[in-house]
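The structure's right below; bear with me while I get my questions together.
In this view, the complex is presented without one of its protein chains, the others remaining in place.
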Amino acid sequence: MSLKEGAALDKLITNNPLAAKDFADRCAVEYADVSLRDILVRVRDYVHKGHKLLTHPLSGSIKPGETPYKSILVSAAPGQGLDLPSLRIIEDSIVTCDKFPIKYPHIPEHVLADFQEVDRTLIAGALYKHSSSK
Amino acid sequence: MKLEVGYIDITDIQFSDKASLQDGVLYVDRDAITAMILEDERIRAVELDIAKPGESVRITPVKDVIEPRVKVEGPGEIFPGVLSKVQTVGSGRTHVLRGAAVVTTGKIVGFQEGIIDMTGLGAEYTPFSKTFNLVANFTPVDGLTAHDYENALRLAGLKMAKALGELGREVEPNEVKTYEHLPVMQGAEKYPELPRVGYVQMLQSQGLMHDTYVYGVDMKQSLTTMISPTEVLDGAIISGNCVSACDKNTTYHHLNNPVIHDLFEAHGKTLNFAAMIITNENVYLADKERSSDWTAKLVEYLDLDGVIISQEGFGNPDTDLIMNCKKIEAVGTRTVIITDEYAGRDGTSQSLADADASADAVVTGGNANQVVVLPKLDKVIGTLDYVDKIAGGFENNLQEDGSIVVELQAITGATNELGFNRLSAR
Amino acid sequence: MGKLKVLHYINQFYAGIGGEEMADVAPELREGAMGPGLAFNSGYGDEAEITHTIVCGDSFFNERLDEAKELILDMVKSVKPDLFVAGPAFNAGRYGVACATIAYEVLSQLGIPVLTGMYEENPGVDMFRDKLYIVATRNSAAGMRDAVSKMVPLSLKLARGETIGASAEEGYHPTGVRVNFFEKERGSKRAVKMLLKKMAGKPFTTEFPMPDFDRVPPNPAVKDITKATVALVTSGGIVPKGNPDRIESSSASKYGEYDITGVMDLTAETYETAHGGYDPLYANQDADRVLPVDILREFEAQGKIGKLHNKFYTTVGNGTAVKSSKVFAEEFSRKLVNDGVDVVILTST
Partner (left out) sequence: MVKEVERAGIPVVHVCTVTPISMTVGANRIVPAVAIPHPLGNPALSMEEEKQIRRKILDTALKALSTEVEEQTIFEVE
């Protein structure tokens, strides 16, 4: 499984330090220590600029408001115009996110580590399966 | 494929020196089961307990629920590709310990979910308050990764169910039902007047704690495919899904898939249950497009007049559901979808994360955000440590009087999207 | 506790005054029950009693709305009932609108529990279903007995402040608020039945209606745009700098109405966006990119349009969000009509 020479890497927008570290060689990682909702908003702004959403923003069944972490893949370069399915999905995801209040303002370290791991595996499944093909 | 299922009604469960099943009473040899579980060196300790309907008992955090079954005649064994070699099941005869269940609990990660109350308000929302449960609470060896632990726990639960099921091998069932799934052409010839109906089951398949296995294969690795519904009754599909307690499908749900049962009940009378299709719910959007394309292709290829589509889990599967529905309607096949809702605690928010005009026939398992107050119960199997941390719990939701305030989403099976329950919403 | 005191609202027809020719009669307060009220009273038994009835002509109510509302509210205040029941109106459009309108006034102004009933196609249902409970009835007075049998228990629950079950249980038109309840059959069974009906082309009822996809026919084109008053409306959240009305960035509880008399150009110093649904940078730099006041002033000066309306309306509608600002739009559309606006340019992000 080798990466195409010279091909631009897809962007991983994440607030999960574990995913940022682990996938640094496979994607253009844009890490920020912000809220899950802010990650969705950053992704939305990319979609508005014409980038395509590659993974579902509501990956996993852990609700927004429970896990603080989110990693989302978007295409490396903006495409020709707006990708409508991407738009619909990201905007509906933000609406959905806003239905869930933050439940745990203080999460113990070991639980944070578990949340990071689950978020990481959700993206790993997608990345390792798809990085060899388009 | 023709499967006879013999249902043995379980009326009580007790620990005993010797395992047996007599007059509906399931006698469990605690030491033997413990020893069997500890053969897996990843598990350091296990505590076995019993929870019966009506008892003041709360089980949490629940990982999986499994019904004991045994293959009496015909090829393969129960849970093929996982506990036994890969061999096509779904024909011959299978015995079921109806009314009994194995419930697994244990800390896999630092946040977890799944409440089964055997009495009180919570009991009304979970089907497992009505089963006689053998509950296993696991502790792993130190340093075991979450992946390995999930795997160990999943296998342990299946082994327990298989061991209990074995006790019913020679028992005369209370009821025997025959389920027959005909080859496509034969079915069409036999029921030329009846509409051809299919079942599209969407399986959760996203990653750690979010997976489903079919004959041992991780469903996210598979394309949409076909299966005989009788295979499902023999344990071809098992749950590795531990998240979103209210709308995940436990292995028990798969074994007793209500859509399969109700389609079989109508089969030959008002419809011809012609095919079952299984598809996945992956994270990658390209996968979602591909899998739903494939679903619609199979539906068209099988010339189905109508399908029921069931969902599993929260959030992104709404996208798979709508894609499947839209594409299947587009090939001219009528659909009914089964889902649940996250309409907010006051019921006023947008229920689904996706929508389309073609989804005009929806069955709902209810609003998972509805808040319920569960009374203090005398005994807790597992731990309440995570009640604060489970989906649908709130921080500091343990009240002074010992009652807990949770959303329905914390209760195992409460808003099931196979249509297992009577709960609905308008 | 004594009997609950019920005030009943009916039209001229059900009061036995007459049909359409008598629809102009003014509101009148009478003692006791009459017409359908008698059926209600026998249903209420010892629990409650209609002590007074208000009769009002449908034309009077709909044509002299403000006057009717005021007269009737005064009557309600004088009676001080525990419960206000209107109709049922079945498929009578103006009666249905009157029942729902006055019931909503009584509920919102006086805080008295209210209930009405009508057929699903009665326009009163769509106008008020999200504001009060409206019992679903048949389309004609032949369904009176059925309507009363649903309205009596539900109205008693409302009067006593009891928990109201789901629409399917209580028999009211769905309000848009999702309420859980236990069905008689499990979901899979309901799915099989629904599919059989759908395949056979028979009517079936979805348990979750998808968001509204209805259509409104297009209005005729404007005859002469160079004489027309053009109003600007935007869902892009453009507001005066500082967001004086504190319009929320999403799911806003209000809309903005702003005067642009004399405003020739929107600048970074004077306008911004309150919208949380897109990257605000570009709109904040130059709000004309969302609300094109600059060019419309130019057009106005060149005579390409009659004039630019001196107010614009703004919301933070999200392009894809289905729960939109329908109510706001109804309200400002009425203002636009009253202000003599000929055409609207609505901009969305």
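The letters A, B and C name the chains in turn, as written, and every chain counts its residues from 1.
What we mean here is this: a contact is a pair of C-beta atoms (placed from the backbone, for glycine too) under 8 Å apart; a residue touches a chain by one contact, two chains touch by 3 or more.
All values reported here derive from a predicted model rather than from experimental measurement.
Taking every chain of the complex into account, the omitted one touches A, C. The hidden chain makes contact, of the residues A:28, A:82 or A:113, with A:82. Interface residues of chain A with the unshown chain, by the touch rule above, are 45, 48-49, 82, 84, 87. As for the chain not pictured, it touches chain C at residues 213-222, 225, 228, 233, 235-236, 278-283, 285-286, 288-290, 292, 294-296, 298-299, 304-305, 315, 317, 319-320, 324-326, 328-330, 333-334, 336-337, 341-349.
Assume only the chains that are shown with their structure count from here on.
Chain contacts here are complete: no pair of chains fails to touch. For chain pairs A-B and A-C, the one joined by more C-beta pairs in contact is A-B. Taking the CA centroid of chain A as reference, the farthest chain centroid is that of C. Centroid to centroid, with C-alpha atoms defining each point, chain B and chain C lie 42 Å apart. Distance between chain centres (mean CA atoms), chain A to chain B: 29 Å.
Chain A and chain C have centres, each the mean of its CA atoms, that are 40 Å apart. Within chain C, residues 321 each touch two or more of the remaining chains.
Of all residues in chain A, those touching 2 or more other chains are 88, 92, 95, listed in ascending order.
Here chain B touches chain A in the complex through residues 109-111, 146-147, 204, 206-210, 220-221, 241, 243-244, 247-248, 282-288, 313-316, 319, 342, 344, 349-350, 353-354, 369, 388-389, 391, 393-395, 409, going by the rule given at the top. On the side of chain B, the complex with chain C involves touching residues 195, 197, 258-259, 261-263, 266, 270-271, 305-308, 334-336, 338-339, 341, 343, 346-352, 355-357, 359-367, 370, 408, 416, 418-426.
Interface residues of chain A facing chain B in the complex, by the touch rule stated above, are 53-63, 66-67, 85-86, 88-89, 92-93, 95-96, 99-100, 103-106, 108, 110-111, 113-115, 117-118, 121-126, 129-130.
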